[in-house]
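Every protein chain of the complex appears in place save one, which is left out.
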Amino acid sequence: MSTALNDKTTGYEPLIVAFCCNWCSYAGGDLAGTSRMSYPANVRVIRVPCCGRMNPMFVLRAFQRGADGVLVAGCHPGDCHYSTGNYHGRRRLSAFKRLVEFAGFEPERFEVRWISSSEGDKFAEEMEQMTAKIKALGPNRKMRDARWQSVT
Amino acid sequence: MATSNKTRLVDEMKMQSGQDPNECYQCAKCSAACPVTAAMDLLPHQVIRYLQLGFEEDLAKSNTPWICASCFTCAARCPRDLDLARMMEGIRLVMLRRREGNKFGPADLTPEQLEKLPQQALVSGFRKYNK
Amino acid sequence: MPRTGVFICHCGTNIAGTVDIEKAVEASRNFPGVVHAADYRYLCSEMGQDLIKKAIVDNQLDRVVVGTCSPRMHEGTFRKAAAEAGLNPYLLEVANIREHCSWVHKDIEEATPKAISLLRAAAAKAVLNESLDAPELEVEKRALVIGGGIAGIQAAIDIAEAGYEVDVVEREPSIGGRMAQLEKTFPTLDCSACILTPKMVEAAQHPNVNLITYSEVEEVKGFVGQFDVKIRQKARSVDPVKCTGCGICYEKCPSKASSEFEMGLSKRKAIYIPFPQAVPNVPVIDRDACLYFTKGRCQICEKECPPQAIVYDQEDEIFERRYGTIIVATGFDQMNPSQYGEYGYGQHPDILTGLEFERLFNASGPTGGKVVRLSDGKPPEKVVFIQCVGSRDKARGMNYCSKICCMYTAKQAILLKEKVPDAKSYVFYIDVRTAGKGYEEFQRRAAEEYDVAYLRGQVGKIFPDGDHLVVHGVDSLSGKIIEIKADMVVLAAASIARADSPELGRIVGINSDSYHFFNEAHPKLKPVETHTAGVFIAGACQAPKDIPDTVAQASAAAVKAVGLLSKEFLKGEACTAEVNQAECSGCLYCEAVCPYSAISPVEIEERYQGGTLKRTVAEVNPALCQGCGSCTVICRSGSINLKGFSNEQILAEVDAICLQR
Partner (left out) sequence: MRYHYFPGCTLKGQAKNMESTTMAAAAALGIELVELEEWQCCGAVYPLYEDELITLLSPVRTLAAAKGEPLVSLCAACHHVLKRAQELMQRNEEARKKVTDYLEVDYAGEGRVLHFLEVLRDDLGFDKLAEMVKKPLEGRKVAAYYGCLLLRPSKVMQFDDPENPTIMEDLLKAIGADVVKSPYRTECCGAYLSVTEEAVAEDTVTRIIDSARNAGAEALITACPLCRYNLENCASEDGKEPIKVYYFSELLAEAMGLQFDQLMTSALERRRSSDGNK
C-alpha cells in the first residue's frame, strides 16, 4: 500500500495511468524530466509503441483495477512515427469514450491528448490538469472491481 | 538610486498591467515609434530599462509617463508583444495613488481653453492626470 | 516462474536525491519472481554493467529489470550488457525512475512509492518477456539527397567519393540553391559563384552522382536500408540529351516572366536557364508563360533550336527507385516582410530585402552589377540597413535569431562602399552577433575601415518623402532619435523554413519544430540524425545557418549515410506483430491498417473432420513490420499480438501499477 496515495491525513490522492507512445509523448515526458519541470506523482506512465496500439481493453482494465483516471497520449495528428497509427487511435478512442459515457461512466476520467517530443511543458501541464480534474471528481467507484483487491 | 528590481512600483505595475518588463530586450523600437519623444526626459525604452533595474525614484521624477499620449504605436510594433502603453498607465496610476490630490484639474485651464477644447479632450485629460 | 534480478541506479544524486534507494531495493525483493535486488551509484558505467553481468551469472537470472533513466537513453546499453552475460537482450526491462520520477517530483515521500510502483510494473512485464530476434535487412547501396543547394551538393560529392551511388533530386531547373544567388561570401569575400560553380560541375561529372533536376519527391515508402521513393520529373519540354546548351532558344524567345532567381527584380524568358552557370545547362519551358502553351502559336524556339531538342509534348515522368538512406537538404526561404507595414516593403521600389539587395551586386543580376536605386537608376548616397526584420520577434515574426543577417549586412555594407565610394551605410541593430571564425574581425572592419554607422536601436517607421525615404529610428546608446533621409533601405528579413517543409516532412516521415524547421534526433549529440532511422538532415532546413556550418553538416550527414551504406545487413525491429493463425478468421482488417504493407493473406491447410481444409489467414513479414501495433487492436478475434508489447505484458503493467489501490 502506498502511503502517499492513500494517506488519510493528506486526503484523497487519485491514481492516474498514462499510456504514452514511445516516440512523442513518452519522449515529451522525458523532456519534462530533463527540463526539471514538475507534475503530481499521481501519474504513472506505461510506455506503448504508438497510441494506435491502445486497445480499449487496457483502459477498462485500469479502471477495473482502481485507477481514477486514464490518459492516452500520442503524437500530434500528422506527426505519427508510424505515419497513421494515431489516426486509428484517435478514431477508436473517441468512439470508446462515447461508449464509456453511454454506459454511465464519467467520460472525464478518460482523456486523449497529443503531446510531441518537444512539448515537455505541455506534458507537465496536461498531467497537472488531469490530476486536478480527477481530484475534483473524486474516486472512481463505478468501474472499480472490489473483488480483485481482496484477491491480491 | 535603487538597484533592486523588486520595488513596489514595479510589482504593482506588473500586477495591474499584466506586463513584465523583463520580457523586453531593449531593441528600442518603442522609442523609434513614439511620436512624442521630443518632450520626454526619458525615452520609452529607457523607462522599461529603469523598471528592469528598479530605478524607482528616477521614474517617479520622470515626465515621460505623463507625456505618453496612449497612442498604442509602441505596443503595435513591439517585437516582444509588450504593451508599453499599459505600463505607462500603470506607472501613472501608482504615482497618482501615492500623491495627495490631483495633478491637473479644471482650475488649470484658461477660460479660452474651456470654451474651445472638445469635451473629449477635457474628459481624457482629467482621467489621465487625476485620481 | 522465471528468476528476475532488479538493479536500481542512484545516478549520483539524480535519482538517489529524491528516491529512497534502500526502500526501493527492499520493496523490489518482494515482487513476484524477484530473486535478486541490488543498487549501484552509476549502473551505466562499466563497473555498473559488470555488476549486472556478474549477478546474471551468479544468480542464474533469466529476467532483468533496471531502474534507471529513460529507456530512450540507455535501454540499448543495458540490453547489450545482458547479451554479453548470455541473456537474450529482450529479457531486460527498464523502469524509468529518473525522467519520469526523480526529476519531476521534489518530495522523497512521493517519489519513492512512485518509483517502487514503476519498478513493480517493469518486473511484472519482465516475467512475461520472451527471447526475441531482430531480423536482418538488406541495405540498398544507393543514397538519395533531396535538395541540390550547397548542402545537397556537398553531401552528394562526399557519398560519391566514398564509392556509393547517389541521386540528387532538385526542384529547380538547376542545382546551386541559395548560394548561387549570392555575390560574395563572408568573412573572406570570395566570390560565391567562383567557389560554388566548381562544386556544381564536380557533382555533375562524378560517375557516382546522378542529378535529377526539375524534379520532386512524391512518396517515400519502406524503411532504413530499403526506402522506395517515387520521384516526379517535371516536363522540361527540352530533350536533355539532344540539347547542347547553346542558348539560342532563350535568346529568341519573345515571352517574358518574372525571374525567381532574381527574386522578381527582373524578367527571364519563357524558355530559360535560371542563371548563366546553371547545371545542367539545359533550358526549361515555363508553360504558364510560353506563348505556344498558352495561345497555341509562336514555336520560335523549336524552329531555332539547331539540334531540334524542343519537345512540346514531353510529359511529367514518375519513376520509383530504392535507396538505402535519405539526406534531406532543402534549404530555407526569406520571409516576405510586407506584413511590417511600418517599413512599407512592397510599396516602394527602393525598400529591398537582403537577398534582393544582394542581386544588385551581381554582374548578371537585374542591374548588371550596378548598385543603383530601382526607382530612378541613380546610385544611392545613403543606405539604411535594418536588422531583425521578422527575427527575434514573437509578436509578428519568428522568435529565433536568423543567425546570418549580422554578417551579410556587414558584407553588403562593405561591398556597397567598394562599388559606390560616396555611399554611407547605417545599420540599425539590436545586438551584433558575430560568433564564428573571423566574423567579429570582419564586422569591425565594416565599422572601422568602411565607415559603416552602427546604430543600436530600431526603426519605428519609414516615411517616403519625395525622392527619399525618411527613416525614423533611435540610437539607444546615445538616447537620441535618429532621422535619416535615405536613398535605399535594406531589410534583413528573417530566414524561414520552406513553406512546404511540413509536407515534405510528412512524405519522408520526419518531424519539424514549431517553425517548420526539421528536427534533429538530439540537439547536441545527434545533430544530423532524425527520429526516422536512415534519414538525415543537413543545412538550413534544420535551422538558419551560414555556408561553413551548412557544409560541415552536409559532410556529417554524408558520413552517417556512408556508414549505413557500408553495412551488408541492418538489424531490423525485434518487437514485431505475430498472427495466431489457428485463431485468425482471415478478415484481413489488419492488412488495411498496416502502414508498412507488412501483412498479407496466405493460404494454410488445416485438418478438419478427418479431411483437410484450405483457409486464408493473415501473415506478418517481420522484415517489414515496424511494431506499431495498430493491427493488434483492429483484430476482431484478438489473434494478433505484438512481441515486446503484448496484451498480456501491458495488462500486467496496469495490474502492477494499480496494485496500490
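By letter and in written order, the chains are A, B and C; residue numbering begins at 1 in each of them.
One rule holds in what follows: contacts are C-beta pairs under 8 Å (C-beta built on N, C-alpha and C of every residue); 3 or more make two chains touch, one makes a residue touch a chain.
If you're wondering where the values come from, they're calculated on a predicted model, not measured in any experiment.
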Review point. The chain left out here touches which displayed chains?
Key: B, C
Review point. Any idea which of C:341, C:436, C:479 or C:502 touches the chain not displayed?
Key: C:341
**Study point:** Where the unshown chain meets chain B, residue by residue
**Key:** 16-18, 35-36, 38-39, 66-67, 69-73, 75-76, 83, 85-86, 89-90, 93, 104, 108-109, 113, 116-125, 127-129
Check your understanding: In the whole complex, what residues of chain C lie against the chain that is missing from view?
Key -> 340-342, 344, 347, 461, 463-466, 470
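The rule is simple: only the chains that are shown with their structure count from here on.
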Review point. Using CA atom averages as chain centres, what separation in Å is found between chain B and chain C?
Key: 46
Review point. From the C-alpha centre of chain A to that of chain C, how far is it in Å?
Key: 31
Revision key, fill the gap. Within chain B, the set of residues that touch 2 or more other chains is none
Study note, to complete from the structure: Going by residue number, chain C touches two or more other chains at none
Check your understanding: Quick one: in the complex, what on chain C touches chain A?
Key -> 70-73, 96, 98-101, 103-107, 109-111, 113-114, 116-118, 121, 502, 506, 509, 511, 513-514, 519, 531-532, 575, 593, 595-596, 626-630, 632-634, 642, 645, 647, 650-651, 653-655, 657-661
Revision key, fill the gap. In their shared complex, chain C is touched by residues of chain A numbered 1-6, 15, 17, 22-23, 26-27, 29-30, 32-34, 36-39, 41, 44-50, 52-55, 57-58, 61-62, 65-67, 75, 78-79, 81-85, 88-89, 92, 116-118, 124, 144, 149, 152
Review point. Which chain C residues qualify as touching chain B in the complex?
Key: 342, 388, 392-397, 430, 456-461, 472-474, 476, 479, 481
